[in-house]
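Let me begin by presenting the structure, written as structure tokens, before commenting on it.
Heads up, one of the protein chains got dropped from this complex, but the rest are sitting where they should.
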Amino acid sequence: MSKYFTNIYETVNTLWTGMRITWRHMIHIKRDNVTLQYPEERWPRPERNIGFDHKDYNVIRSRLHVDIDDCIGCLKCERACPVDCITINTIKAPNRGEDISDIGHTGETSNGTKKAMVVSRFTIDMSECCYCNLCVYPCPEECIFMVGGPNSSKHPIDYEFSQFDRKDLIYQFAKKLTPDQKKTIDDPKPEVEA
Amino acid sequence: MTVDFLVDWFATIGDFPILAFILAVIISGIPLFLLMALNAMVAVYAERKVSAFMMDRIGPMGQGPGLHAGKWGLLQTVADAIKLLVKEDTIPQKSDKLLFKMAPFIIFIGAFLGLAAVPFSSSLQVADFNVGVFYIIAVGSIGVIGIIMAGWSSNNKWSLYGAMRSAAQIISYEIPAGLSIIVPIMMAGTMNLQTMIQFQSGSIWGILPNWIIFNNPFTFLAFFIFFISAVAETNRTPFDIPEAESELVAGWMTEYSGFRWAVFFLSEYSNMLVVSGLAVAGFLGGWQSPIPGMFDSPGWGLFWFMGKVIFLIFVMMWFRWTFPRLRVDQLMHVCWKVFIPIAMFNIFGVGIWKLIIG
Amino acid sequence: MGVVQGDQMVLNIGPQHPSTHGVLRLEVMTDGEIVSEIKPHLGYLHRCFEKHSENVTYEQVIPFTDRCDYLASMNSNFGYVVAMEELMEIKVPDRVEYIRIIMGELNRVASHLLALGVYGLDIGAFTPFLYMLRDRERILDMFEYTCGARLLYNYMWVGGVSHDLPKDFEKICFGFLDYFEPQIDEYNNLLTYNKIFVERTADVGVIPADVAISYGVSGPNLRGSGVNWDVRKDESYSIYDRFEFDVPVGDGKFGTLGDCFDRYWVRMLEIKESVKIIRQALKDIPSGDVHQALPKKIRPPKGSVYRRTESPRGDLGYYIISDGSPVPSRVKMRSPAFTALSCLDEVSKGWMISDVIAILGSLDIVLGEIDR
Partner (left out) sequence: MTIEEIKITLTNKFSGSIIENEELSDKQIEVEGSKWLEIATFMRDDPNLSFDQLECITGVDTGEDATLQSRYNLHSMEYRHKVEVVINHDKKNPKVPSIEQVWRIGDWFERETYDMFGISYEGHRDLRRILCPDDWEGWPLRKDYEGQESYHGIVVPKIKEEDEWE
């Protein structure tokens, strides 16, 4: 019999404790609120952030971007990708390190490396990308990177790259070459298949 | 009251009693329906906000024009209502179509009829029965039939489970609710809600309002038994096992969508209003002011009544967003082994109290 | 229970159901509310992680391990790299070990928070779930600060980690721990001690210790049955032997030993232990270069290794067979949730449908890991 009443007492007591907690949260909603109203408020919230500034991000995982003028076509990123979302085609340049103005090819990267290849195709299928960052590390020219964060000086952040068509998520970084332009490169071997 | 008044008034115009009656019912029914709709909309909005605040969220919000839900998300329920009305009304191919279509309206009728006897103020009540309490308890059970129809006709196992659980639950909890509402009936000596509320005027020792809940310890206990049973009867957490979303997907409402589902929703919130209204009328002094002798006019009466009802509905929401859910057998355990004995004990206690003290 | 035998009814729970924690289909034979048999049907999320691994290089496997146990990716990475380092006999720098342990334990806290919160949701309490998610979010913020990703990190590499800790990480992490520890009491008051919750979980779904061992149940589920087995202590890997922490074991606090409440309670206590470990690790973390021991080319010698680590769900084992090429010959993942799910049929016989949901929730399965 005493167990019966203890049970009832415990029930009322524990339930009341719980109700007190929710009540406390309800009346302190101004202080406790954690909702971020997305389109109006963006991620680095001015007050209420967890203590670090957006600029201090160690690294960021967002959309991949390629500075194609710096790309030497070494295919390292393509090999590093675990899901094969990067496709690169290259054509051997007639003279190493020389600009080809017809197709807007620059011969030297910003680091001063002379390019031996003309990148005729550099596509990244962001719908397949798994954001593992593995392609970023091997790049010798640091021309493939994820936008924003520490790279925001190179390219502003772009988290919200939604598209209506899946095809539009295939980003093409190299300029398309027409057959005529290809001829101007005047390559004995037709094309190095990736 | 309103109906009687209207019938009498029509009688002064001409002698067509049947037409007068129908007109009176329609004229008093339409505001009631509007009240139901308004109640559901406000309650949905309040529920969203209350739940959000309890969870450290802010709920529906909008800042400015466009596709946002208005200032503080006030237009959210309007958007919800429009969405529900224009949504496709799906009927499962192998369902029992007649029952499937009928079920929402039977539940609706149950909720609507109950609302008719709720005494909003001393003069504002659609129908003043001399068995008001009895009537509300009785029509409150009509909903069960609708729930079983909905569950059975959906031809869905989840719905069937939900319906069976719901039937068992509502029928069981009628008993402690009924036994507890006997207490104010004994105290006031009437089943008429208005008379019951009149009985609660004045004050105890000049401080407390003379509400039945404060009258003696047994009535105090009886209020809680009644209120919790009422929560169970409206299928809300912690007694929401008929629609337990983590177990039964949506219980007996699984196959419903669009307008029919909206009717369920409307009925659920109206039921909350009705049972809260009954609890307020029976225990919390109805439209009586909490400060005896002040703010006593009928207009204030409506205010006090709705204030108390809204408070009770808020407590129901508070329950819902704090507690886990009981299991079926535990639910029955609580009902038969805890509430009913205490409710019976209350009846004895009140009887003896009345004999000895007054 | 179930004295009167009625007709059997087949009830399909899932693949789309709110509390199957993913796409799992349970074919449940019921007699009214009482469950007599459960046949789990797996494979809705199957993408053959093991076949993938045979087609990519060793370092490219790591992103795939992320996606197996997506709630504790750090621990998945950790298990894989520990196994690989054992195979290649790499000694990693101390700083890397400390970082890995901090990250692994933070992720254990995050994973347990989700497990406990979702368990509350299964029982019907919504609010604790959001409180726990709110705090989990802060841990994910710290992960994002460290490695850029919030859920699938690819953070631990064979021989190192991808990034060093950011410069003020310790301050942020200590700040979080100071904020977080009082929250545990709030969860307890709100959910754990709640009488309804206790009634729903205590004495329900008891897994006796011998059954648990025979079914290969591991981690908090096994400890909830009273078996003191923690890979971190008993088969210590990395530098877990340097830290002081207890292994919480279920004791039938409100009911029988090995019931749902014990499994829940062990997780709650484990969060506290993890916090303890993180505090110790943050205090003595040495400085150093995290990329120092990265091998130039990952080409393990011919051989095989089976290494277990303690993921939040239990013993996460990797069986890696190398044939000397840069591509693994076989990677097998011993998934702890897989074994935990296998005992569902045995445990939930005779209980009600609501209890099946409670038992399933208490096992804390992640379908991404079961189906791999």
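All chains are identified by letter, namely A, B and C, in their written order; residue positions are counted from 1 within each chain.
We adopt the following convention: a contact is a pair of C-beta atoms (placed from the backbone, for glycine too) under 8 Å apart; a residue touches a chain by one contact, two chains touch by 3 or more.
These figures come from a predicted structure and were not determined experimentally.
Checked against the full complex, the candidates C:58, C:197, C:338 or C:351 give a single residue touching the omitted chain, namely C:338. Remark: the residues of chain C touching the chain excluded from display are 42-43, 46, 48, 50-51, 54, 210-211, 213-216, 227, 229, 234-235, 303-304, 306, 308, 315, 317, 319, 321, 323, 329-330, 332, 334, 338-339, 342-343, 346, 371-372.
Quick note on the criterion: only the chains that are shown with their structure count from here on.
Chain-to-chain contact here is organised exhaustively, every possible pair of chains being in touch. Among the chains in view, C has its Cα centre nearest the centre of the complete protein Cα set.
Mean C-alpha position of chain A lies 53 Å from that of chain B. Per-chain Cα centroids separate chain A from chain C by 28 Å. The set of chain B residues that touch two or more partner chains comprises 54-57, 321-323. The multi-chain contact residues of chain C, meaning those touching 2 or more other chains, are 127, 134, 190-191, 194, 196. The residues of chain C lying in touch with chain B in their complex are 9, 11, 17-19, 33, 120-127, 130-131, 134, 190-191, 194, 196-197, 199-200, 352-355, 357. Considering their complex, residues 56, 59-64, 66-67, 127, 134, 137-138, 141-142, 144-149, 152, 154, 162-168, 171-172, 175-176, 186, 189-191, 193-196, 198 of chain C touch chain A. For chain A in complex with chain B, the residues that touch the partner chain are 8, 15, 18-19, 21-23, 25-26, 29, 32-35, 37, 40.
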